[in-house]
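What follows is a short report on a single structure.
For this view, one protein chain was removed and the others were kept in their places.
Note that the chains are named A and B in the order they appear, and that numbering of residues resets to 1 at the start of each chain.
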Amino acid sequence: MSGHVVSVRLYVTIFLTLLVLTGLTTGVAFIDLGAYNTVVALAIAVLKMLLVVFFFMHVRYSSGLTKIVVLAGFFWLAIMLTFTMSDYFTRGLDNPPNGWGPSISAPPNP
Amino acid sequence: MAELSAGSAHAAVHPPGLRHHFEDMEQQHEAGNLGMWVFLVTEILFFGGLFAAYAIYRSLYLPGFEAGSRLLDVKLGATNTAVLIGSSLTMALAVHAAQTGKRKALILFLLLTMVLGAVFLGIKFDEYATKWHHGLVPGLKWAPDEEMYKNAPLGSVELFFCFYFFMTGLHALHMIIGFGIMTVMTLEAWGGKFSAEYYAPVEVSGLYWHFVDIVWIFLFPLLYLIGGRY
Partner (left out) sequence: MSTAAVVESPAGSRVHYLNASYGIKSWLFTTDHKRIALLYLGSITFMFFIGGAAATLIRLHLIEPTGALVQPETYNKLFTVHGVVMIFFFLIPSIPAVLGNFLVPLMVGARDLAFPRINLLSWYLYTIAALLALYAVVSGGVDTGWTFYTPYSSTYAHTQVIATALAAFIAGFSSILTGLNFIVTIHKMRAPGLTWFRLPLFIWAMYATSIIQILGTPVLAITIVLLAAERLLHVGIFDPKIGGDPILFQHLFWFYSHPAVYIMILPGMGVVSELIACFARKRIFGYSMIAFSSLAIAVLGFLVWGHHMFVTGQSVYAGLIFSVLSFMVAIPSAIKVFNWTATLYKGSISYEAPMLYALGFIGLFTMGGLTGLFLASLATDVHLTGTYFIVAHFHYIMVGGAVMAYLGGIHFWWPKITGRLYPDGSARFAALIIFVGFNLTFFPQFVLGYLGMPRRYAVYPAEFQVLNVMSSAGASILGIGYLIPLIYLIWSIRYGPVAGPNPWGAKGLEWETPSPPPTENFEEIPIVTEEAYAYAEPEDVHG
């Protein structure tokens, strides 16, 4: 962790890549890809994040411990998202057993 | 090791900046880095809760959220994204300058980072002012023009703007804190505190700044772009 000096040239390259990706994601937003708009936007965002994490934040050159710590953070976020979603996306799948009551769907719009 | 006058035995084995409970500078540096990364993990979960809530409500109220998203200014959002990415570059260059012992370059890049950060906040403030003008601030001034949100259910548009202000507001708060951190770093750099042997606070502040940039990298598409602008 201490001491690895990344070259200025690499920093600028990453910076320019990030700008290009920003332009790309903005441009794609004006094209109708249906459900894939979200997927593409998130994929580009993840790619940008990886570039910042690996190069600007030096994780590429960091110890295994740092890498595990970063991974753990995102993994736990994923746990929170997926398990919570597992509730919302499986509500109302089919008739619930007797006594459980009607399935909960989206609350009424005001 | 810093060069010191003869006879200063304590200082010879005790580099400036080494705190007494650490054995050596390397241990202190590694501890500082690990500490900042652990803190950033808490920030991932902190913002993450907001992202989770946003994701759930977006899936439940897509029309309202899309209508709200279309009311945001993509050009300003994209500009702000570029500004923040630029500030990450200057921050990385500041750390580079510290690592290579270039005091003047360090101060310059720290100042540039702050300038870009201020530009970001200025644009954000302008966006907020526009929203206020249009009556799009939930709970405080919510009186949007019906033309603006077309046929989308008003309640979910209000919910969208609630998340818009919370997420960008929390982000802006972190930027302001980052601004404060950078001010301290600049003053300490000016005072000659950092060298090629001791630059850990700059590095660690850089990690924080990059993290705040990453949050915006996700906020921009999630708030501004997924609104069906075609």
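Rule of thumb we're sticking to: a contact is a pair of C-beta atoms (placed from the backbone, for glycine too) under 8 Å apart; a residue touches a chain by one contact, two chains touch by 3 or more.
Note that the coordinates shown come from a computational prediction; the quantities given were computed from them, not determined experimentally.
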item	value
Chains still shown that are in contact with the chain withheld from the display	A, B
Touch residues of chain B, complete complex, unshown partner	20-23, 27, 30-31, 34-35, 38-39, 41-50, 52-53, 56-57, 60-61, 138-140, 155-156, 158-159, 162, 166, 170
Positions on chain A where the hidden chain makes contact	65, 72-73, 76, 79-80, 83-84, 86-88, 90-91, 93, 96-97, 100-101, 104, 107-110
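Rule of thumb we're sticking to: only the chains that are shown with their structure count from here on.
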item	value
Residues of chain B touching chain A in the complex	26, 29-30, 33-34, 37-38, 40-41, 44-45, 48-49, 51-52, 55-56, 59-61, 64, 74, 78, 81-82, 85-86, 88-89, 91-93, 96, 99-100, 153-156, 200, 203, 206-207, 210-211, 213-214, 217-218, 220-222, 224-230
Chain A to chain B touching residues, read off their complex	1-3, 5-6, 8, 11-12, 14-15, 18-19, 22-23, 25-26, 29-32, 37-38, 41-42, 44-45, 48-49, 52-53, 55-58, 62-63, 65-66, 69-70, 72-74, 76-77, 80-81, 84-85, 88-89, 106-107, 109-110
